[in-house]
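With one protein chain withheld, the remaining protein chains of the complex are depicted in position.
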Amino acid sequence: MTINMVAHGINTVWVLLAAALVFFMEAGFAMLEAGFIRAKNSLNIIMKVLIDCCSGLLGYWLIGFGLMYGVDKLGIFGTSGFLAKSAMSNLPWLAQFGLPVEVYWMFQAAFAVAVATIVSGAVAERMKFLPYMIFSFMATAFIYPIAGHLIWNPGGIFYKMGMLDFAGSAAVHAVGGWASLAAVIVLGPRIGKYKKDGTANVIPAHSMPLAALGAFILWFGWFGFNPGSALNAFGQGGSIAHVVVATNLAAAAGGLLSALFTQVKYGKVDASMTINGALAGLVAITAGCAYVSLTSAVIIGAIAGVLVVVAVETIDKFRADDPVGAIAVHGVCGSFGALAVGLFASKAVNSSGANGLFSGGGLHLLGVQALGLVTVSVWAFGTTFILFKIMKAIVGIRIGRDEEIEGTDMSEHGMRAYAQTTIDDGIVMEDDGGNSFKFESKAETFKQ
Amino acid sequence: MTINMVAHGINTVWVLLAAALVFFMEAGFAMLEAGFIRAKNSLNIIMKVLIDCCSGLLGYWLIGFGLMYGVDKLGIFGTSGFLAKSAMSNLPWLAQFGLPVEVYWMFQAAFAVAVATIVSGAVAERMKFLPYMIFSFMATAFIYPIAGHLIWNPGGIFYKMGMLDFAGSAAVHAVGGWASLAAVIVLGPRIGKYKKDGTANVIPAHSMPLAALGAFILWFGWFGFNPGSALNAFGQGGSIAHVVVATNLAAAAGGLLSALFTQVKYGKVDASMTINGALAGLVAITAGCAYVSLTSAVIIGAIAGVLVVVAVETIDKFRADDPVGAIAVHGVCGSFGALAVGLFASKAVNSSGANGLFSGGGLHLLGVQALGLVTVSVWAFGTTFILFKIMKAIVGIRIGRDEEIEGTDMSEHGMRAYAQTTIDDGIVMEDDGGNSFKFESKAETFKQ
Partner (left out) sequence: MTINMVAHGINTVWVLLAAALVFFMEAGFAMLEAGFIRAKNSLNIIMKVLIDCCSGLLGYWLIGFGLMYGVDKLGIFGTSGFLAKSAMSNLPWLAQFGLPVEVYWMFQAAFAVAVATIVSGAVAERMKFLPYMIFSFMATAFIYPIAGHLIWNPGGIFYKMGMLDFAGSAAVHAVGGWASLAAVIVLGPRIGKYKKDGTANVIPAHSMPLAALGAFILWFGWFGFNPGSALNAFGQGGSIAHVVVATNLAAAAGGLLSALFTQVKYGKVDASMTINGALAGLVAITAGCAYVSLTSAVIIGAIAGVLVVVAVETIDKFRADDPVGAIAVHGVCGSFGALAVGLFASKAVNSSGANGLFSGGGLHLLGVQALGLVTVSVWAFGTTFILFKIMKAIVGIRIGRDEEIEGTDMSEHGMRAYAQTTIDDGIVMEDDGGNSFKFESKAETFKQ
């Protein structure tokens, strides 16, 4: 055993465990989204997240990974690495860090699944299941991989320009967020969400504990998402130590500022906004976590925490009905995070990076960040818009009015998320002695 | 510090963290099982899982580990290693990978607890708590360790024959699943589950979000369960990189196929089945994850995803009342997974393994797998059957009819999983000023 082999073993373990953490974020998304919407649609959204894991992993394995990380063509797409079989010698970091292709695939696949899942929240409570499956496959096989290629493939256009997007404020979050906006526009708002005068009805979260659990799981997953993106344990290209602290401080600042801002604005600490504020901080620092100082991380997180509140309100004014705030959190704050690198990046923090505007680097980096961000955002918005339009024309994307009123859980899965599970459930049962009887509860107050 | 010491440090950290992930699967089991059954029994089942952790860890420490991994006697049981104290020089991999006995114990103990917990789901809604505690102790101290010894102890009969069961489709899942079948047969079905004509009443899941959360946690835990079984980070005996991808692709294929199969069969994507399909894929790939190609992993997972649906229906026809599908997921798909190694294993994937039927290895490996599988399955079924019969005769295993109708939460623990927690809960309270009053809610719609 050589020293390098040992070092490679560490990197392998590290990235594998980081992949596990990122994958576990699917549980977080599922609970967050289910909690934020009505009970009658909560099972359906969880199933959509689960199907992201299933068809998403397969789509990324069959096609997506190759398009994203295969040997570059035209700076836009890859042509090898399908089925995670190739040695991927075009990715120098695999040899440098001694990462097996399969571990690298696993980490990247968890990211791909996350992009699809971001959209699941925005289209909640009204989208059919089967077209969602198609979208989920396309997002992981095609839409996200091209965006990722542009930024993260060594041959990608923006990679070559020097765009810095450490763990994907642009490549993952902005892509997911702006795809969400396109989906929501084609799909239209939920019945009853907006009045004729454009003002919105509040449709309450059915379980805030579930939503908060989801947020905690997501935060936990970010311990893999951001530092795992270093792909090694030895500080090459970005110190995992710095990244993890920057990530956590930004989240803390985001949550705190959302709490304080809503306290001032509404007179109470808004629970949903505080949850989304912490997530906004996480999303916004995702691009810059390796490139900005801890103080800058706090500032970025704090701005995101206010921005997300303003964004949620603004998006609602445009009647873009996003039940969980995915566009605000991922689209707006992801975009902000990508741009923030152009402002706050400092070679004093990470010599592999570049100086942003505030570190004397001028407007160059900011320009590159903006160009890359706008391109992948337009790409994600455009392809999703077209895909949804096509699906709408051919198979239909929206459930019927009666089904929407009754809820997607019944219409799409034939069951409810929460059964009336008291024993006096009105079902006349026949026991194995052939006696017919109807259960009746002795405990009358027992209603779940 | 030498290179070997450093390598051993990595292996130690890796197996310890994998053990944590496997242990966390207990949370997954608890939520999955609780969600799939009625609210009135949901606390009881969670308590059974918690008690698995308690008496199971102690049982495996006192007795089980020694029986399973101690110095072999007759190819059947071990005679050293009790209390995790011995150096265990009979296990060559401990020295090879530099694993402290205690870390190895922790990883194995989490597996032992899982076996007991598989059964907790099958006996849900009708089994008494104290005999369950006895079973849980016996399963981790005796039933599982002997089965595990046969397959995984270097002196075990099937280990010597060359049986390949990387992380335990047979040793863990088939054992747990067929023990569940025995338990269910002795215990009998829940009141009202079957009509005289043999057809089943549907008893709905009380909380699908909880069940799905459990499934996500289980999937997350499998990032430790399967790759952790390599016991090292350096690809010796099985590459953790390959294992983790095979595991995830099989899960994805299992979930996707269950979704599509139920869509075709029932006209809707069945939520419970899709959840169980993903788990079926995980269970089925557990034996072969290090020995089969990624494409084979997808095929194995896909077959398991269909198989589990058929199995659930078939088991119900035989009036074996398994409220959570444990027999189908763990017994049937675990057995399939163990056999699938005999079909799909390829030395091209893992030179430490063997070739299965489809790789030109003929029927030899398949025969060994079948022999080992049948033996441990009969062992698990038989010992559980006898233990349940003895407990039935002496202490009783089933709660009374009235208690079953009211629910095990009240009969066994004197409380409900979900309290009527509105403030107008009918309780007349006396405050500290001595005034007697009854709370009344101002918000009449507030019912949880």
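So that you can tell them apart, the chains are marked A and B in the order they are listed, and the count of residues begins at 1 in each.
Quick note on the criterion: a contact is a pair of C-beta atoms (placed from the backbone, for glycine too) under 8 Å apart; a residue touches a chain by one contact, two chains touch by 3 or more.
These numbers were taken from a predicted model, which means no experiment stands behind them.
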Options A:M208, A:L357, A:V374 or A:I390, residue touching the unrepresented chain: A:M208
Of the listed residues A:I76, A:M161 or A:M410, which contacts the missing chain in the full complex? A:M410
Looking beyond the chains shown, say which of A:L62, A:L83, A:A233 or A:I390 touches the absent one. A:A233
Residue touching the undisplayed chain, where the options are A:M161, A:L294, A:V374 or A:I390: A:L294
Where the unshown chain meets chain A, residue by residue: 3-4, 6-7, 10, 13-14, 17, 21, 38-40, 189, 191-192, 194-196, 201, 204-209, 212-213, 215-217, 219-220, 223-224, 227, 233-234, 239-242, 244-245, 248-249, 251-256, 259, 263, 266, 268-272, 274-275, 278, 294-295, 298, 405-407, 410, 416-418, 420, 425-426, 447-448
Interface with the undisplayed chain - residues on chain B: 1-3, 5-6, 9-10, 12-13, 16-17, 19-20, 23-24, 26-27, 30-31, 34, 42-43, 46-47, 50-51, 53-58, 61, 83-85, 100-103, 105-106, 109, 129-130, 133, 207, 210, 213, 409, 412-423, 427, 429-434, 439, 441-443, 445-448
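Everything below uses one rule, namely that only the chains that are shown with their structure count from here on.
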Would you kindly tell me how far, in whole Å, the mean C-alpha position of chain B lies from that of chain A? 30
